[in-house]
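Some notes on the structure that comes next.
Showing chain A:
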Amino acid sequence: MPKDHTVSAYDKELENLRSSIARMGGLAEAQIAGAVDALFKRSSDRSAQVVAADKSLDSLELSIEKDAISLLARRQPMASDLREIVSALKMSSILERIGDYSKNIAKRVGAISDAQNFRVVRTVGDMAHLVQKMLKDVLDAYIDQDEVKALDVWERDTAVDELYNSLFRELLTYMMEDPRSITPCTHLLFAAKNVERMGDHVTNLAEIVYYLVKGDLLEDTRPKSDSTSYTVLRPSDDD
Partner candidate 1 sequence: MIADTGNVKFTTRDVHVFYGAKEAIKGVDLDINNNEVTALIGPSGCGKSTYLRCLNRMNDTVDSARVTGTIELDGVDIYDRSVDVVQLRARVGMVFQKPNPFPKSIYENVAYGPRIHGLATKKSELDEVVETSLRKAGLWNEVNDRLDTQGTALSGGQQQRLCIARAIAVSPEVILMDEPCSALDPIATARVEELIDELRENYAIVIVTHSMQQAARVSQKTAFFHLGDLVEYGDTEDIFTNPREERTRDYITGRFG
Partner candidate 2 sequence: MTDTGKTPYFLSERAQKLVRKRYAAERRFRFYGLAMIILALAFLAVLFYTIISQGISGFVVTNIRLPVTFTAEALGVEPGATAEDLKGVSGFKYTKLARRSLNDYLGIPKGDTEDERLSRGLLSNGVDVQLRKILVNDPTLLGSTVEVWLLAHGSVDPFVKGQISRDLPENRRLINDQQMAWLEKLEHDGRVDLRFNSNLFTEGASADPELAGVGVALLGSFFMMVLVVLLALPLGVGAALYLEEFAPKNRFTDLVEVNINNLAAVPSIVFGILGLAVFINYAHLPRSAPIVGGLVLTLMTLPTVIIATRAAIRAVPPSIKEAALGVGASKMQAVFHHVLPLAMPGILTGLIIGLAQAMGETAPLIMVGMVAAVFDFPGSPMDPATALPVQIYIWSGLPERGFVALTSAAIMILLAFLLTMNATAVILRKRFERRW
């Protein structure tokens, strides 16, 4: 932690900002968990809860944005303070996006509820757990100002991508086999895509944390394993 500012109110405001981000992160984590929970239980109540809870994320983002702008206008932040505030702005919007994805997943619970294949749902849940864990770690990294931990999270997105790749193929196969499964499978596919996107956003968070701590922008050399954009599955392949 850096030394205190001469003007203590400044410290307080920065501290507020930091804790707001942490709170938002916690909420986003809970939203992921809630969405997965709703998915597993196929509970519309649970899903409604998640959808409702997204509002608090949105309002938190707004208040962080306001605080950050106020800080920028009133404190003329420099160096680490400047990075802190700019990072908070970016992180809050990312966390809000993550919340949106969770809400989106929760909304699909009804459509997926008649899906036959529980195993695929389980895989989506595994992916989501991975992302949730990554999010938790990146938030820890943020709070501890630990760039090593952030880098670690940054590299773990590969696993999510790989899960998503296999899931993609699997779901395509199901849909080719049984046209009736197209609706739930498409929804599952979107849910999985949402989780994959969340993973990407978490790596962005990791990059922001790294920038916040080190002051350098992380070069974009992250291993990418999401190959679904190129995946083509033909019926003949299976034969």
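On how the list was made: all candidates are chains of the complex that A comes from, given by their letters.
As a convention for this text, a residue touches a chain if its C-beta (ideal position, glycine included) is under 8 Å from a C-beta of that chain, and two chains touch if they have at least 3 such contacts; residues count from 1.
Keep in mind the model is a prediction, meaning the values are calculated, not measured.
Undergrad: Determine, using the touch definition above, which of 1 or 2 touches chain A in the complex.
TA: Every other option belongs but stays apart; chain A touches 1.
Undergrad: Under the stated contact criterion, what part of chain A meets candidate 1 in this complex?
TA: Touching candidate 1: residues 5-10, 69-70, 73-76 of chain A.
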